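Okay, here's the structure, questions in a sec.
With one protein chain removed, the remaining protein chains of the complex are shown where they sit.
Naming follows writing order (A, B, C, D and E), and every chain is counted from residue 1.
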Amino acid sequence: MTLKAIAVAALSELENGQEADVFVLMTLKEELKTRDGKPYHKVGFRDARREVQFPVWSDAPTAEECRRSWTPGTFYKVRAVYRETNYGPQLDIRKIREAIAADAADGFDPDAFRPRSKFDAAVMFDELCGIVRERVADERVRELTLKLLTDHRTELLTLPAATKNHHGFSGGFLEHVLSVVKSAVFFADKYADYYPDLAPPLDKDLVVAGAVLHDIGKLRELEWRPEGPAYTDSGSLIGHVLQGRDMVRETAAGLAAEGRPLDDEKLLRLEHIVVSHQRLPEWGAPKPPMTPEALLVHYADDLDAKYHMLYCILRDDPTPGALTSKKNVLTQQFYRGKG
Amino acid sequence: MTLKAIAVAALSELENGQEADVFVLMTLKEELKTRDGKPYHKVGFRDARREVQFPVWSDAPTAEECRRSWTPGTFYKVRAVYRETNYGPQLDIRKIREAIAADAADGFDPDAFRPRSKFDAAVMFDELCGIVRERVADERVRELTLKLLTDHRTELLTLPAATKNHHGFSGGFLEHVLSVVKSAVFFADKYADYYPDLAPPLDKDLVVAGAVLHDIGKLRELEWRPEGPAYTDSGSLIGHVLQGRDMVRETAAGLAAEGRPLDDEKLLRLEHIVVSHQRLPEWGAPKPPMTPEALLVHYADDLDAKYHMLYCILRDDPTPGALTSKKNVLTQQFYRGKG
Amino acid sequence: MTLKAIAVAALSELENGQEADVFVLMTLKEELKTRDGKPYHKVGFRDARREVQFPVWSDAPTAEECRRSWTPGTFYKVRAVYRETNYGPQLDIRKIREAIAADAADGFDPDAFRPRSKFDAAVMFDELCGIVRERVADERVRELTLKLLTDHRTELLTLPAATKNHHGFSGGFLEHVLSVVKSAVFFADKYADYYPDLAPPLDKDLVVAGAVLHDIGKLRELEWRPEGPAYTDSGSLIGHVLQGRDMVRETAAGLAAEGRPLDDEKLLRLEHIVVSHQRLPEWGAPKPPMTPEALLVHYADDLDAKYHMLYCILRDDPTPGALTSKKNVLTQQFYRGKG
Amino acid sequence: MTLKAIAVAALSELENGQEADVFVLMTLKEELKTRDGKPYHKVGFRDARREVQFPVWSDAPTAEECRRSWTPGTFYKVRAVYRETNYGPQLDIRKIREAIAADAADGFDPDAFRPRSKFDAAVMFDELCGIVRERVADERVRELTLKLLTDHRTELLTLPAATKNHHGFSGGFLEHVLSVVKSAVFFADKYADYYPDLAPPLDKDLVVAGAVLHDIGKLRELEWRPEGPAYTDSGSLIGHVLQGRDMVRETAAGLAAEGRPLDDEKLLRLEHIVVSHQRLPEWGAPKPPMTPEALLVHYADDLDAKYHMLYCILRDDPTPGALTSKKNVLTQQFYRGKG
Amino acid sequence: MTLKAIAVAALSELENGQEADVFVLMTLKEELKTRDGKPYHKVGFRDARREVQFPVWSDAPTAEECRRSWTPGTFYKVRAVYRETNYGPQLDIRKIREAIAADAADGFDPDAFRPRSKFDAAVMFDELCGIVRERVADERVRELTLKLLTDHRTELLTLPAATKNHHGFSGGFLEHVLSVVKSAVFFADKYADYYPDLAPPLDKDLVVAGAVLHDIGKLRELEWRPEGPAYTDSGSLIGHVLQGRDMVRETAAGLAAEGRPLDDEKLLRLEHIVVSHQRLPEWGAPKPPMTPEALLVHYADDLDAKYHMLYCILRDDPTPGALTSKKNVLTQQFYRGKG
Partner (left out) sequence: MTLKAIAVAALSELENGQEADVFVLMTLKEELKTRDGKPYHKVGFRDARREVQFPVWSDAPTAEECRRSWTPGTFYKVRAVYRETNYGPQLDIRKIREAIAADAADGFDPDAFRPRSKFDAAVMFDELCGIVRERVADERVRELTLKLLTDHRTELLTLPAATKNHHGFSGGFLEHVLSVVKSAVFFADKYADYYPDLAPPLDKDLVVAGAVLHDIGKLRELEWRPEGPAYTDSGSLIGHVLQGRDMVRETAAGLAAEGRPLDDEKLLRLEHIVVSHQRLPEWGAPKPPMTPEALLVHYADDLDAKYHMLYCILRDDPTPGALTSKKNVLTQQFYRGKG
């Protein structure tokens, strides 16, 4: 069976009555009964901007296939007529099969089903690398930091920063990290100037490298599933704080094996930044920041995450009036005011 | 009795055997007994850089006056010969009287006995006013902010930022606040750019004005005593958070009475920044930051205070080796390393 | 359109089939669909003791007006027939318009829609003033306290003590404060007798005045909305603890401007009582009670609030058996027993 | 050896040079060395109002006996000459032996060495019993309460309320309990009036009986040792909260055995008052107050203990100025003010 | 009316269409209305392994009796035809009456309706007594421990260990306590060997007896109700920790009265084990473990309860994938893995 004969379109762009091939993600399959006891399924499909939910009656041509094999969380290529009814938008499904890798040729891209950063991920990636090249003077620290970025460029472009608390969208990691790095650069310059007699002097290289790498363990902690960002098994049992330090150590070991070792003390301080960046044990930091570099990275990170949460709360909270409810990730009310 | 005949010098600059008039702060008066039961006093005097402690025996010419009237915490003008002995430096006191206001003519200045910021207070004050003029666009908010600074210029030049936890020296308030304001300006610009769709938009004026005024209540909470910065009664019972908001409100009321009222909503948001800048109830914030402006001021303030504490700990902790002790204001160890 | 022709009655007193004009508060408007997809509204109205909810079908004469303009939280004058049906009590609405100020002539009073204290507010107010007159010996403290009461008599008569945690009804402020004051008088007399050598002696005037004024900031923190007591913007961002102290200070400044200033020390101690009356930072006290007067007011207040909560829990908890559930404002079980 | 020949006096009333027999408590015995290496003892003795400390040189007549058998914490009858020297007051000991029970005939009373309530213990005891007789209407509850008091009258007269935190002196238990009971009576009357519809109604008998008995377990938890009030073994391992309930239950069982049982429900509620009177688990309450009676007793108790602590802090804190230090049992500063 | 004519069967073993007498527990009675407004009842009945829910229409022969007297939580003897319908399994009730004590002759046993331990309660009871006989060397401690077991054998066989947190089923007390005792025996042997010089030596008798008796107060704290294990009034107001100690003391007093007293010190230490076995005040321990014996019993108990909770979570959590949700009694996620 091939679906190729007619144009591939986006579900969210179909018009009433239009027939087309669309790539969709199944989001719902629920077995229900009619008043007179006949079983049917309520199903749902979506792309990034539109979701449809409708019944598949027991006498529909797709009923048996629906019952037997359709699975929420799976991508499908569907040929269907799109109808807007009194009961909301529906699909009259003609043909359906699971999406496959080869569908990429027709524009199928799982990432397209995800919410994404408003900034271009590739541009952010390049800006991040540029800052490292410019602001990390120590050759080995620079090399290690760049290697960790470039070795994982593809995954980093779509990695979220968290599952839901903040920046939980494609490109969220880069958006968050780039912002943290910019604050870190500002802090490093500022406080190196304020306290030139700090002993040992503030290692600005490490502030920048630490800001870039503080969350790198998210690469192992998180993964995209069709239904959104989720924790890997090792992410749940070990966590990105430890896994990020693993990646730093493994990369450093690799460089050392090639005869380009990092200075021991710098490596230890860099690991410590990763380990301590969440500051409090109950926030997941095995050690609190014990160096000036770690303290600066913590504050740059913490503010950026909190400000993003605040932004989302003000944007999304449905409570009318000047104040939001306190049912949000920060568990307090915020003030919108009369603005 | 006048002491004017010979030159006024600084205690810390006297040489062995030199006789001079010096202004000193009495730091110690302790009644002791010799082995054979005769009472004597151990006394101490200092200026900003040298302290001397020595006995006043019961048969010394000054013994009776010492016993009767000398009081620790008092400034004295003393004519004395300075001697370096096996028991340490001593003063052979010839004449002594309390310092008086008129001694200013001879260079007496209580502020000279205090530790002070390494930055020039007048320069910092001007820089702070300059930032307000440049970065606070709203005329009334700018006026209020500047008025609070200029009306208290004299006290602000010597005000510390705290009694001991951070910036506990003359000019410490300005050093801390100027640094907080610079971070606040950076944050305001950065996050206004990141989230142009924040609703209502970030009020950058208030971020700057709030950063300038967040600690203004220290003017009422703290006072210099000869022995160092101390809490006033109202500071202990009410606290600078509430007292700072009082000053903002009183000044706003004064401007309103002159026909130049602040916008109600802006004033409320500004008061809230002052009220919430310490974030947690147990840190003294009656309300947590509930606006984007308040959140930014809190982070700028918190980081600056913590970094200064860290700097002092690394500078002052006497523990040998790579790690400090945990006996410090942050109650944790810090790492100096091999640097 | 005028509704005046027939008698104005109370919704809660209508009998089945009776037609009347009633003043009601709209509490609900929900857009639903019938089984066959036709939209209709479910609406609700209430007075202080009866609530009715019923459908407005799409072909009802009021359907269009309902859809377009009826708004929950609005008071209406309604001419309707009251019917008790199988689906509960309903109104057959003939005419409807928003209630207006002039309706006061027909007995319209928003306060009548609120739950209210079982005690007469005016009597409580007078009793409170009487205690102040009798028990506050210092002329200026007495004057300030009475002025704050009498200047706000009208609002105080209907002010609740909180939005929901305790005494959240019209007159609740007076009921709570009067009870607190009585305990405070008892404590002041008792402990002044027990510890006559306390230095400085217990200032019984301040215990009484502080008890009267501890919650006065509720006047600025809370407001009545049709749906019940709610926080004002400034109440949310600043809070009644600070706002109450503002009122004390403003009144004291006014008296001082008229040449009748309070003693500074007494004013400071009075402000401190207001500031500290909730005792713990996490309960909203910027400072803990630091004087004997503040400690007594705190206990009188805390017990009265907690006992009222306990009373409400025992009255309202629906759990059968000897024990209540722990789903209440004090988050613990209470024991009713076999009583 | 008999010391009877000369008058028995109080140490604190001896005059310089006077010889007398005194009863004293040994408070100190320390082995020291002179500069040239000879061992001697520094010893101390006191009565309730004067303490003397002095050396017993190795060649003194009492040196050997001192070394061998004198024991701090022991009461002695001493014949000595009292001398005020440059090194402070001393005793020139002529004869010394341990105090014995028979010394009571000469006025020896260990209780006299203890700090004691300023109120007469016997009067307080009678007042307490009077309140029980008058205010506890239920015959069985009254009987149980009175029996617990009268069966332990002797110990109760000298029992402290705690080892050090509050009322840690002879008669302290009665002073504290009587005060708690008076507040409890006030609360019971007041809140029974306020909430006549409480269901089940407030049991005022239990409020009074519970207030009387809440700390009765101190009889088993505490004991007087020569050096002051101390915990018994069972007090440390079990605690007065549980031990007080034991006493209530044992007494109730005794009455039941005599055919005068308490109502089961009343007994359970009374036990619960004892169990919960410290309210929080971390303060030692296995259960929080779950009845109105228990809540009232808790507040009466808590305020009385805290107010006494505050009184002692204001009386004893040595810090000069308007504020105390925070080194006290309540770990916060208090304000004395300019009073 | 007698139901005896036909065989008594188990509800859970009935087949479609079978008529039988069954003992059932009523679990639900809800008054509802049909679409056309006619009232009917939805009722539910169950035995240990099957539950049926069905309507009793207003014209059914049992309708009036259902409305008037059937009560959820009551056991009934029912004669009915069992039918499996499209709407689930139903009972067509012919006769019904409350179960009575005499029904025991026909096999009626309330305990049969409860979830129960997979281990035979009588066997566990005997094993527990056997361990006491073998491992408690002190005659009096052994006697007290055995007496407490054997005096309550009947209730102990069905007692749960808690209402829901762990081992909340018939026999759960024995299952939990036997497991705790086995760990305690292991700990006692092991640590007595490791630290033979502990002073005073570890009292292994008390470790075993304390493990056996640590939860004995559950006999007074909990009771079986038809709907499951529940707290008694005294359990809620006093709690099993105190009630268990009561039972130990009462039994010891009884033995003492018979001339077989326990050693005071042993009894005190045994009481302390019961009092402290939950270790933290917020977990219900008035005192923390202060003896080696108490520490060992705490750990044996705590691990056994936690491991059982973990077992139930892994068994019951419905979340798909490698991780459970955190909605469980331990409020954290657990890992099932790929196993």
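We take it that a contact is a pair of C-beta atoms (placed from the backbone, for glycine too) under 8 Å apart; a residue touches a chain by one contact, two chains touch by 3 or more.
These numbers were taken from a predicted model, which means no experiment stands behind them.
A.B. asks: Considering the complete complex, which visible chains touch the unshown chain?
C.D. replies: A, B, D, E
A.B. asks: Among A:D193, A:E282 or A:D316, exactly one should touch the missing chain; which is it?
C.D. replies: Per the contact definition at the top, the residue touching the missing chain is A:E282.
A.B. asks: Looking beyond the chains shown, say which of A:V132, A:L174, A:V241 or A:L262 touches the absent one.
C.D. replies: A:V241
A.B. asks: Since one chain isn't shown, list which residues of chain A touch it in the complete complex.
C.D. replies: Given the touch definition above, chain A has residues 233-234, 236-239, 241-242, 245-246, 249, 268-269, 271-272, 275, 280-282, 284, 286-287, 290-291 touching the missing chain.
A.B. asks: Can you list where chain E touches the absent chain?
C.D. replies: 179, 182-183, 186-187, 190-191, 194-195, 197-201, 265, 268-269, 272, 288, 290-292, 295-296, 299, 302-303, 306-307, 310-311, 314-315, 323, 332-339
A.B. asks: Touching the hidden chain in the full complex, which residues of chain D are there? Just list them.
C.D. replies: Counting only chain D, the missing chain is touched by 37, 231, 233, 236-237.
Note that in this section only the chains that are shown with their structure count from here on.
A.B. asks: Ignoring chain C and leaving every other chain in place, which groups of chains are still linked through touching?
C.D. replies: Once chain C is set aside, the chains that still touch form a single connected piece.
A.B. asks: Which chains lie in contact with each of chain D and chain E?
C.D. replies: C
A.B. asks: Through how few touching steps can chain A be joined to chain E?
C.D. replies: Between chain A and chain E, the shortest chain-hopping route counts 1.
A.B. asks: In whole angstrom, how far does the Cα centroid of chain B sit from the Cα centroid of chain E?
C.D. replies: 65
A.B. asks: Touching two or more other chains, which residues of chain E qualify?
C.D. replies: 233, 236-237
A.B. asks: Which word fits the touch map of the chains here: line, ring, star, complete or other?
C.D. replies: other
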